[in-house]
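Just one protein chain is left out here, and the rest sit where they should.
Let's look at subunit A:
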Amino acid sequence: MAACGRSVGCRLQCLIERSNQLKSVCVQSVRYRWKPPDRDLEVLPSFSERLSEFKANHEVPPASTGINVGFPFTSSTNRKTSLQKLQQWTKTKAGKEKAARHRQLKIDLEEVHREWSVESRPRHVCKVAQHYGLYQDMFDGAHFYPVVPLDVWFDYDEEFVTPVRYGNVIPAREAEVQPCAEFEAEEDSLWTLVMSSPDGNLEQNDRELLHWMVGNIPGGDVEKGETLCKYLQPFPVKGAGFLRYVFVLYKQQRPLDLDSLRRSSDGYSLRERSFSTLDFYRKFEDSLTPAGLAFFQSQWDSSVRSTFHNILDMPEPKFEFIHPPAYVPEQLEVPHRRAFNMYLDRYRDVKDLQEEVLRYKLKDKDPTKPPPPQPKFNNIDLLPSTTSSWLRGKVQHMRIGKFHWKSVYEEPKE
């Protein structure tokens, strides 16, 4: 340090070398006339270091993160096959030149989907499922590759079907009837199909709601399997936004005795349908391997109300989003460059503020009548020139119904 203490640039370089170019340095670029200060220049942690420290303290990943509980996924293309494909493509592509040059070459998306299912579907769907937090909420962070292409669709009218892909939005009314599921399987293999919603449990939010469960499916024919839980259509509650509905396909090693999971005959009791994929998987871990995945999202529509009233036979709940409250820092004795009245209002009790608003509201209005509509040019009248600036601001807020004065022109809530 002493050797290169003469110039700031030299000192900086020395510091950077010392911190191995990983840490940010706090250098005071002031030349001291007589001698440099005694204290060592502070070396602060870099942003990425501070971020990783924060994450280590605050974002604890689930215990099983990084474990593959399903089948291993190996890409079907290797060097040899891709060389063959390249040769084949080079031969056949000449026929498409004219269409490409006239910009009329539109590839067949269904054909792409079919080939993609073989080539890279497990890897892609795994990523999207991770993005939607499915593995975190259902398998405690353990992931699996959906190596068996599971095709699920809702056949709600004669003309169209709605396929379930990997997170697409399906209106609740289109999912009223039991979906069709199809997957390729060997004759003697056995499968279990489970449809559950990680967000649908209204009583215990950390558990799931079971919508449909079929066990011991022989050779990919879902209709021949044992229905352990009848299909219940999705009912995303009003105001709660988009809920996930997940189909997981398990491959069985042997026939399973799933009677303990059988729900009662009518099966519309939501408490009985409370479900945890993790508990289910842990119980049958030795004989079940997750192999297929499809999921969709759904939002409230008018069909949900009739589901609650006619099928679940219960009142329909309705929710309202509450925004996170504004951050209020510690109150200062002498705030600098703040309007004092607004600063003090921030720390007042809401009851005081609302009392003030109510008094203003009832001063010259009849409480038995509905509140008058907000006048269009309420703030057009000039205030006397002697009005102090803080009062001017307050009166303007009152007139235009800003901040807590909003309720002056608002209908009272039920």
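One rule holds for everything that comes next: a contact is a pair of C-beta atoms (placed from the backbone, for glycine too) under 8 Å apart; a residue touches a chain by one contact, two chains touch by 3 or more; residues count from 1.
As a working rule, contacts and distances are computed from a predicted model.
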- Task: Have a look at "N-acetylglucosamine-6-phosphate deacetylase", "39S ribosomal protein L18, mitochondrial", "N-acetyltransferase domain-containing protein" or "Proteasome subunit beta" and point out the UniProt protein name belonging to the hidden chain.
- Result: "39S ribosomal protein L18, mitochondrial"
- Task: Consider the whole complex, including the chain that is not shown, and state which of A:Arg79, A:His323 or A:Lys376 touches that chain.
- Result: A:His323
- Task: Would you indicate which residue among A:Arg348, A:Lys365 or A:Arg392 is in contact with the undisplayed chain?
- Result: A:Arg348
- Decide which residue listed in A:Asn168, A:Ser189, A:Gln253 or A:Gln374 touches the omitted chain of the complex. A:Asn168
- Which one, A:Lys127, A:Lys224 or A:Arg282, makes contact with the chain that was left out? A:Lys127
- Option touching the unshown chain, where A:Pro45, A:Gly219, A:Gly241 or A:Pro335 are the choices: A:Gly241
- Task: Kindly note down the residues of subunit A that lie in touch with the hidden chain.
- Result: 57-60, 77, 82, 85, 89, 93, 96-97, 99-101, 103, 105-109, 111-116, 119-120, 124, 127-128, 130-133, 137, 165-169, 198-199, 202-206, 237, 239-244, 266, 268-272, 296-297, 305, 309, 312-331, 342, 345-354, 358, 403-404, 406, 412-414
